[in-house]
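So that we are looking at the same thing, I have put the structure below in structure tokens.
In this view, the complex is presented without one of its protein chains, the others remaining in place.
So that you can tell them apart, the chains are marked A and B in the order they are listed, and the count of residues begins at 1 in each.
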Amino acid sequence: MTVAALHSWLMTDTPASRRQAATGNAYRALLAILANPAALAGLVIVSLLLVMAALAPLLAGGVSPIAPDLLHRLAPSSAEHWFGTDELGRDIYARVVYGARVTLTIVVLVSIVVAPIGLAVGTLSGYLGGWIDVALMRITDIFLAFPRLVLALAFAAALGPGIENAVIAISLTAWPPYARLARAETATIARSDFIAAVVLQGASTPRILFRHIVPLCLSSVIVRLTLDMAGIILTAAGLGFLGLGAQPPTAEWGAMVSSGREVVLDQWWVATIPGIAIFVVSLGFNLLGDGLRDVFDPKSA
Amino acid sequence: MADMIALDRLSVTFMNRHQPFHAVSEVTFSVAEGETFGIVGESGSGKTTVLKAIAGLVAPTSGTISLAGRAVTAKRSREERKLLQYVFQDPYASLHPRHTVDEALLEPLYIQGIGGAAEKVADAIAAVGLQPQHRFRYPHQLSGGQRQRVALARALILRPPIVLLDEPTSALDVSIQAEILNLFARLRRAYSLTSILVSHDLAVVAHLCERIAVMQLGRVVELLGVEDLRRGAVQQDYSRELLAASQGFFRSPSA
Partner (left out) sequence: MSEVLLEVEELDVRFPGRGGVTHAVRSASFTLGRERLGIVGESGSGKSTTGRAILGLIPRPGQVSAKRLSFRGTDLMTLDHAGWLALRGRRISMVMQDPRYSLNPVVKVGEQILETYRLHHRTTVADARRRALAMLEAVRIRDPDLVYHLYPHQLSGGMGQRAMIAMMLIAEPDLLIADEPTSALDVTVQNQVLRILDDLVSKSGMGLIFISHNLTVVSSFCDRVLVMYGGRIVEEVRADMLREARHPYTRALVASAPAIDRPVAELATVIRDPEWLT
């Protein structure tokens, strides 16, 4: 099937099957994202992150990110070491490339924990109302009251350092805003005629929540999640900086910044390069989130 | 013929910041099987609230509602839901924006555990005058009139004996309104429906209904037959005012 034929199959306004209609819809959304320059830039950056994480060994050219080379410590940029070496002589470029894996792992794990919890709490709260709403929202408030980094630190300290615990710690503090968001959306959606229609058909509450309400909350949650990624990455970097995230010798951008602190004045690249990586990826997610918001909800742009 | 719908002194009061608002007060009427009953009134008359109470979407404060001879409360079982379906006013808000027409029609069949769904959906789409190519469209790809057809298909796919229509054509152009009203007239005959049609438009109600209740401020002001309405044989002042206003603007001789 040629590209042109595929395009018209997807763009048709008389789809012949559910699959055609759904993929057509997704395709239209993708086209809208690509048409938005900010979103496109964000998408490119995030894609690069994915590529870096997937092809790390290839992109690093076979150089190990953890093998020390004490004879060539703190070397500046050269043909052999594009970004120089750190305090143990490890190639910074390789460490940045492999560090993408850690960053991506944290971001994905946090997302798949936080979105479902937030959606579940928020939609239940918004739809059922009453004392369930009050109870769930007070629990949400309690978690919201804690400063994210401090709570993450406390959990990480209690559970012990490591990526998995860092993810748990960040997730525990990141879910409340999604619950609030889902609750607000649900409260509006629940008043709609199409919900009344399905109630009149005899739908059970779980069916209404899963099949009718959650799909409508998804776009706001996805936008919010993408915009939050930057913050999550920074929190993870912060934990890494404090030694509570990925443990050495694993390459992790935050930990790299931390260990580069001591030599920042003379060998600035050791701390700055990973810092730039954090900045670029955060920016990429921000741009993508902005673009997604423009596409999904143009009124709030 | 037995009464399909019977209301006895139905009242619905809402609490608006500790101030009671009597949306419906002591409304009594009944609808025979196969009849189309009209409720006409202006904003604030309570006509939509009456319909919602009959559907179980709003709980009555006092009074009784009987469907097919049995008294019902606001809490309805899944079985009871098959008795009655509803067509909403706003075609732009009554269909789920992320579900295709196909999914919207499959949903009630799935919920009620009715088999042969795919065929029933195809039949329903044809029965309301839509084409097969509309089947997998999303609501935003349909016009207002097409959406109301989908709404009618959805209401009838469970073959309910009772259908309630809340201003089904108020948001539509007059030519589309004609199509939808004609469609409903055909369908009510085909499916032997008992229905209540609510509208602010007296002409629409007179076109489809045999008996009409005029409501104002939550009360039924007058109950009359359509023939009396056409002849202008109305008893109450408000009904007369409503009838006169519906005929258009009359320039009174300079007062």
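The criterion applied here is as follows: contacts are C-beta pairs under 8 Å (C-beta built on N, C-alpha and C of every residue); 3 or more make two chains touch, one makes a residue touch a chain.
All of these numbers come straight from a predicted model, not from anything done at the bench.
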item: Touch partners, limited to displayed chains, of the chain removed from view; value: B
item: Absent-chain contact - pick from B:D8, B:E26, B:E42 or B:D90; value: B:E42
item: Touching residue (missing chain; options B:V12, B:V204 or B:V220); value: B:V204
item: Residues in chain B touching the chain absent from view; value: 42-43, 173-179, 181-182, 185, 200-204, 206-207, 229-230, 241-252
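The rule is short, and it goes like this: only the chains that are shown with their structure count from here on.
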item: CA centroid of chain A to CA centroid of chain B, Å; value: 47
item: Residue ranges of chain A in contact with chain B within the complex; value: 13-18, 20-21, 25, 192-194, 196-203, 207, 211-212, 215-216
item: Interface residues, chain B side, partner chain A - complex; value: 55-57, 76-78, 81-82, 84-86, 88-90, 93-98, 100, 102-103, 107-108, 111-112, 133-134, 136-138, 141, 154, 158
